[in-house]
Structure formats: structure tokens, C-alpha cells
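Working notes, beginning with the structure itself.
One chain of protein is taken out of this complex; the other chains stay put.
The first chain written gets the first letter, and so on, giving A, B and C; residue counts start at 1 in each chain.
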């Protein structure tokens, strides 16, 4: 699965994207899986109220959203466009 | 006193302005005085709900407004700017 | 938020000539590089679809000694309500054909909501409080545009 990071999440993780074999089937499962891998993830994901998620380029509100058939998950902070 | 007319009021009266010696001391008094002078005024002022008035270039809402010290009275239909 | 009194630049033109929005915005930028947000409204002469008649042109009559005064008074009311940096109003008069620009209202503010509200407020009052009248000219006849009750009613929201 392709995982993307933007803005300060990208800076904390250190890459803008990575390809990973993952077991998790939900967004929250993926976060928990990542956090176990390396401290940089636990720092980046320490407060989920600042985390926004897109699954296959669609914003999702519920962290329990399934990612079983997903190709691309993006994590980023609250948006500040306009 | 200088009396101005705009839009269809100007067309019905036939002039864009006229100088008149008048006795009336209020807007409604002036209208009544004009209506007695000529039929064109009674036609133009037949429905006062379509008449708007500015006394010395200030819109007034009340036809009983005094015109004792006024230099310029303007009569016109509801405005359609913008 | 403390309401700091900001110097606002107010510029009003009633003219026969056309105008260019980018030029007007550049003028604002020249005075103040950072205006934050700019809301605007541009009104055009529409084809009147009434009775399948084709509008040849629109004639805008106004009360020259009063028009700018009234627009200024409306803009000053807007300045009392919202924190604005600049207001620019251009209203055309004379003969205009379908597709021609009639009116431009620009307002800048650090807060986009205030800029939007100011432009809407000014447009609402331009419609029924400024001494301007429109006459539509068709092939065989012409008629004065009637004021709309809905335009008058909109004023009550402010």
C-alpha cells in the first residue's frame, strides 16, 4: 500500500510517501501498526485530533473506515487552503 | 424654487427642471399646488406610491416634510440602479 | 477582537466610460500592497427576455448632484459596520448595450466575511436608494424598468 504524508506530518515522518506491506484493515489499525514500527510514527500520530485522512483521495471522517481495497492512504494535518 | 423631474416623471411633465414661485411649505403641499396648475401634473402625480422625493438632494420619506428653506426639490420614480 | 479604527480609502465614480477590474485592483494594491481579501461584484446589462423582444440598449439616467453623495453615504454606512481597507464603486450611466458593464463594487478587508458583507450591502442599496433609473429600448418601443419589491425587501436584512 502507498502511504502519503503532507505538511508537518511529512516532515516528522521524513518522507513524502512510502510503499508498505500492511496487515491492518482500517485506518486506525494502520496507524497502530505504524506506531509500533518506529518512534517517528508515534511522535507524528501522538494527537489524532490533528490528523486528517484520505483513502484513495477521498477525505474520511471515521478512523474505523476500511482500507481493505484501498491503494493509497494519505495522512495530513487540518487543511489551511484559501 | 427649483423643481427637478427624472425618468418617466420628467417625460410626463415635459421638462427636466423648472423654476417656480410657490406658496406651499411642505412636499405634499407643493404637489397639490402643482396639480392645480396643469393636467400634466395631475397625471404625473396620480399615484403617490410611485413618487420618490429629494429635498436639497436628500431623500425624504415623509411627504409632510417642510420645504420652507429648501432650494431644490426633485421628484422621481422608485430608483432602479445597480 | 478589538476593533481598531483603520483608515479606509473610499473612491466613487459615476461615469459613462467603461472600466477594467484588474486596473482597479492594481490601484488598490499600489496604495496598500497587502489588502488581505477582496470581494467584488460586477453587474452587466442583460438581454431582457421579456416578450421575446430583443433589447437594443439600456439608457441610464441619474441625478448628477445627488448620485455620488448617496453612494458615499451608503459606503460610509458600510464602513461603520465592517472593518474595511478600501471601497471602490463605479456606476455607469448613459447608453449601454447587452453585455456592457454597469456597476462594479470592490471591498477589501483582512476578514473575508466583512468584505463580502460590505459588497452585498452596497449592491442592495445601489439597487433602490441611489437616484439612477434604467430605460429599456427595443425595436419599436421603450419602457422604464420597474423597481422590484424584492430589491426593496432585501434592505430590511441590514
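Quick notes
The rule is short, and it goes like this: a residue touches a chain if its C-beta (ideal position, glycine included) is under 8 Å from a C-beta of that chain, and two chains touch if they have at least 3 such contacts.
Because the structure is a prediction, the values reported are computed rather than measured.
Shown chains touched by the missing chain in the whole complex: A, C. Although one chain is not drawn, the whole complex shows that of A:15, A:37 or A:79 it is A:79 that touches it. Within the full complex, the residue among C:25, C:79 or C:145 touching the omitted chain is C:25. Contact between chain A and the unshown chain involves residues 4, 6-8, 10, 54, 57, 59, 72, 74, 76-82. Listed here are the chain C residues that touch the chain not shown: 20-23, 25, 29, 33-47, 98-99, 110, 112-113, 115-116, 119-120, 123, 154.
Keep in mind that, in the parts below, only the chains that are shown with their structure count from here on.
Computed centre separation for the pair chain B/chain C is 26 angstrom, with centres defined by C-alpha atoms. Averaging C-alpha coordinates per chain places the centre of chain A 48 Å away from that of chain C. Computed from the mean C-alpha positions, the centre of chain A lies at a distance of 72 Å from the centre of chain B.
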